[in-house]
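Take a look at the structure below.
Missing here is one protein chain; the remaining ones are kept as they sit in the complex.
Here is chain A:
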Amino acid sequence: MSYRYKIEITDVTLRDGMHAVRHQFSVEDAKAIASALDRTGVAKIEASHGDGLGGSSIQYGFSKESEEDYVGAVCQAVKTSQVVALLLPGIGTLEDLKRAVGLGIRGVRVATHSTEADISAEHMEEARKMGLDVVGFLMMSHMTETERLVEEAKKMASYGAHCVYIVDSAGAMLMDEVRRKVSALREALPDHVQVGFHAHNNLGVAVANSIAAVEEGAYRIDASLAGLGAGAGNTPLEVFVAACEKYGIETGVDLYAAMDAAEDVVRPRMARPVLTDRTALTLGYAGVYSSFLLHAERAAKQFEVDVRDILVELGRRRVVGGQEDMIVDVAYEIAHGKEANADGPVASVHRG
């Protein structure tokens, strides 16, 4: 059949999927998943702690393996795909990136909150000098107006990004918003800078959103085997590839190999099924960073409060990615009856 679109998929099972297993994938898991992914023909494989290089911490959870062992194992297991890593300035550093390059990664995705692109300048410029494929990742794009996203994307392009992503970290976007934001970036960025889209399935529309993004000119799309990822998971690779086949989008991914990898390699390694349960759904509904899921469940148990109350309050306070420490503080406040006035300004809420 003839295709209407051609795209490139970046698989995030070994990075975003780490959130869903509390960063506990072993070197053996990493090798098995990386080899299975390599056989699907997927263009790029992202591997690191869920919060990127240097993410192993009390705040986000310690990884089972050292970064060297984990990323190194993925690089060695892969023959044709390119291995890339995530880096969040403020968490990981250029030194972490240089070490990962030594392990064999060939690209880096530099992520900032969608209004803070300028903290990525140094990392992107240096990554370009190192000859890496460089992606700018505008997290929590649902919180930011289209015009501002365009400005921030242009900054990332000026630092040397080959591609800039609209990242729906909270799985809070619906198709019309995806279309508006992706098409605005496509129009504003120079032709040689690609546009990408990263979805979470908290509202059940990850595949639909990703297809809408392709129609608006996104060239890179993120997906993961069986959808393994934070919150209700990412765009499931095998589902997306099947939908793309039917829709006339060329992905370069072997559908059966992707199905087998999801079913035989990833599902048996899941700590819990990836599904849109009430917590994951609340993330999308309240517009909260998907990685908060397991942390919020833990805090809800510890302080005996409803996890949904924690998440809705975090959304109201416009907490951004990486602020996992706010989960415990909000749970504590709710448990101690210090729940904030719903209309009060954020600063006064924080005065507790």
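We adopt the following convention: a contact is a pair of C-beta atoms (placed from the backbone, for glycine too) under 8 Å apart; a residue touches a chain by one contact, two chains touch by 3 or more; residues count from 1.
The criterion applied here is as follows: contacts and distances are computed from a predicted model.
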Complex member absent from the view - protein name from UniProt, among "1,2-phenylacetyl-CoA epoxidase subunit A", "Acetaldehyde dehydrogenase", "tRNA uridine 5-carboxymethylaminomethyl modification enzyme MnmG" or "Amino acid ABC transporter ATP-binding protein": "Acetaldehyde dehydrogenase"
Contact partner of the left-out chain, one of A:47, A:91 or A:167: A:91
Chain not shown: contacting residue from A:8, A:122, A:151 or A:306: A:122
Touching residues on chain A - with respect to the absent chain: 57-59, 89-91, 93-95, 113, 115-116, 118-119, 121-123, 302, 317-320, 322-323, 325-326, 328-329, 332-333, 336, 345-347, 350-352
